[in-house]
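Right, one structure below, let's go through it.
Omission of a single protein chain aside, the complex is shown with its protein chains in their original locations.
Labels A and B are assigned to the chains in the order they are written; within every chain, residues are numbered from 1.
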Amino acid sequence: MSAPRSDRLTRWAITVPPTLFLLVFFLSPALIVVLAAFQYPGEFGGLAPLVNPAGGNQHGREYGLTLENARFFFSDFLFTEIFLRSFVVAAESTLICLLMAYPVAWLIAKSPKQHRDLLILLVILPFASNFLIRVYAWMIILGPQAALARMVNGVLGALGLEPVSLLFSPFAVLVGMVYVHLPFMILPLYTNLEKHDPVLLDAAQDLGANAWQRFWRVTWPLSLPGVFSGSALVFIPVLGMFAIPDILGGTRDMLIGNLIKDQFLGVRDWPFGATLSIVLTLCVLALAGFAAWAGRARRAHA
Amino acid sequence: MHRVACAVRTILRRAHGAHYLLLLLSLPLHAADTLYLYNWNNYISEATLARFETQCQCKVVQDYYSDNEEMLAKLAAGASGYDLIVPTGNAVEALLRSNQLRPLEKARLKNLHNIKPEFLSAFFDPGNRYSMPYAYTVTLLGYNVEKLRALNLPTDTWALIFEPRYLEKLKGRVTVLDSQRELMAAAMRYLGYSVNDSDEVKWNRARDLILRAKPYWAAFNASSYIKELTVGNIWLAHGYSNDMFQAQRDAEKAGRPFHIGYSIPKEGAVLALDSMVLHKTGRHPELALRFIDFMLEGNNSAELTNLIGSGNPNREAMRHIAPEIAGNPAVFPATEGMKHLEMLRDLDRKSRRVLNRLWTEIKLR
Partner (left out) sequence: MRKLPVWLKLAAAATFAFLYVPLVVVVVYSFNDSRLNAEWVGFTLDWYRVLFADEAMLHAARNSLTIALVASLCATFLGTLAGLAIHRYHPRWLPLLVITPVAMPEILLGVSLLVFFIQVLHLTLGLVSIVLAHITFSIGFVAIVVRVRLVGMDESIFEAARDLGASPWQTFRLVTFPLILPAVVAGFLMSFTLSIDDFVITFFTAGVGVSTLPLQIYSMIKIAVTPEVNAVSTLLMLLTLLLVVAASRMDKGFMKGRA
């Protein structure tokens, strides 16, 4: 039996460094944010102080804590609507990413070792260039005078339908979102698929399962942790994105990321921005919690 | 301490280049005489900067912002060290009221008298105790001259972006600024109200006007409309005068079969006067003051106008400005035209919230 002392040391050595780092560099700032959601906006920006430095209540100005921001959020279904819409877009992006990433992850996982490294490199490489320039490239590709748009509208015209604009549309936003987040789906899926034991599939084949059954009954369930992680790594960032709707979006493509950005960089309403962000974070954590619970329930079942 | 330990540990684990990385981790030392300038993108000519650097035997380091709000947000969060900033009027108002500016030692500004009197003592800084005018732009409409002529459309009215009878011909070829204040201001002027009127009833009318026109617009665009106009994807854009100047030049250089024109709508428009101010946390106010005086000289001020086509509040500069720019009524409006231009004032926080909700509605419906 191994000495319990070295066990405790190991446990300490592994758990403490990340915990400490995050407590300092994440939790403290996060607490500032939570506090901010309950403060008044500063008259000219930032946050109003918690205590009135001059003492007493100056007219028109408030200090201290308040629920006004939460009230403002619920005062109009508008804000909830933006949340819902963003969740839909995020779900769509995640689904499309999953469909596109799975074959690639599988291919990489089942390739011989030398090829595997090369393929992973090929996945990562586009993302070493700059995010903005890639989005701008899509502006070129989807532009009304470019080949793709002309082809599509040519076909539509032949069918007697109205021409559509590929750029400045929800379609363009979706393309942008999927494009930017694809590797975050491919990589976790790959790390999971790579450790699947081929023996299982051989056994299934010997038992008479066809290709679809082998996939659905063996590969898919085993890959679920990878699917969930990849989905999380796509779904969550998509929710917070504002650059893609800004550049590729049309006139109705405002997402929650844009709204939050506006609070900090447009309206100087930090408390409301903090409120929106907290609601967003809570929703995401709730979803993640639900996914984790579902995962555990299924494992207990299996 | 911890992060140094973690860095060292991982570096040693992967070998190679430990010394290089540790060297790079060390903080850069500030040069003895460096001016930290926080300015708009492309709002000063490289030649001007170089000349100042030679004259003062110092270095100028620039950081950029593309929107007043961006700059205000960073300063509100506590960013410090900028010596000189170039905010627009309403932002100067906000900075002043939150006590972030250093007063100017006017006695040291030898070239003060160069400024045209109509640009002195603006609403945000009576007596110019904290700010000196730098340049101005007007928010207006830029368009593809040939296309609009072919469609028989007027070029000098906001109706172009708000009236369905005009918009029908321009469907999907129009962009408007992605700015709450600017778009609302255009709508308010079109409806005959002041851009600074914060009456909710009037704002609701402006919102309805915008929502009615929105289906015809391609996008809310604050950054790439210059390119879209020049390439010909967009035929009409709501934007800033200096951007339209750029689009005009780009189209010519690219040898396009069309020209870009721009004009101030007759109903009136927003004038943005940008001023130089000293930030409280700057460490070289001396240098900053010298820079202000330097930019108040006619030829230095003119360089910006010649570069980007911005309006110039400097009398002395007019001699050095290219005649086609000096004679452009969209850049240098005549006295009559000036009467229709308004400067945006800062809003109080309650109005900002009301506007915010309105804007969300505009974007969502």
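FYI, contacts are C-beta pairs under 8 Å (C-beta built on N, C-alpha and C of every residue); 3 or more make two chains touch, one makes a residue touch a chain.
As the structure is a computational prediction, the values presented were derived from the model and not from experiment.
Student: Of A:I133, A:L159 or A:L207, which residue touches the hidden chain?
Tutor: For the chain that is not drawn, the touching residue is A:I133.
Student: Tell me, which residues in subunit A touch the chain that this view leaves out?
Tutor: Residues in contact with the chain left out: 2, 6-7, 9-11, 14-15, 17-19, 21-23, 25-30, 32-33, 100-101, 103-104, 106-107, 110, 112, 117, 120-134, 136-138, 140-141, 143, 145-146, 179, 182-184, 187-188, 190-192, 194-195, 198, 201-202, 211, 222, 225-226, 229, 232-233, 236-237, 239-240, 242-243, 257, 260-261, 264-265, 270, 273-274, 277, 280-281, 284-285, 288.
Student: Spell out the interface residues on subunit B facing the chain that's missing from view.
Tutor: 3, 6-7, 9-11, 13-16, 21, 24-25, 27-28, 34, 36, 38, 41-42, 61, 63-64, 66, 73-74, 77-82, 223-224, 226-227, 230-231, 243, 246, 250, 253-254
Note that only the chains that are shown with their structure count from here on.
Student: In angstrom, rounded to a whole number, how far apart do the mean CA points of subunit A and subunit B lie?
Tutor: Once rounded, the distance between the two centres reads 33 Å.
Student: Show which residues of subunit A lie in contact with subunit B when the two form their complex.
Tutor: 17, 20-21, 40-46, 72, 76, 78-79, 81-82, 85, 136, 139, 143-145, 165, 167-168, 246-247, 249-252, 254, 258-259, 262-270, 272
Student: Name, in rising order, each residue of subunit B that touches subunit A in their complex.
Tutor: 2-3, 6, 67, 69-70, 72-73, 75-77, 94-95, 97-98, 172, 178-180, 214-215, 217-220, 223-224, 231-233, 346, 348-349, 352-353, 355-357, 359-361, 363-365
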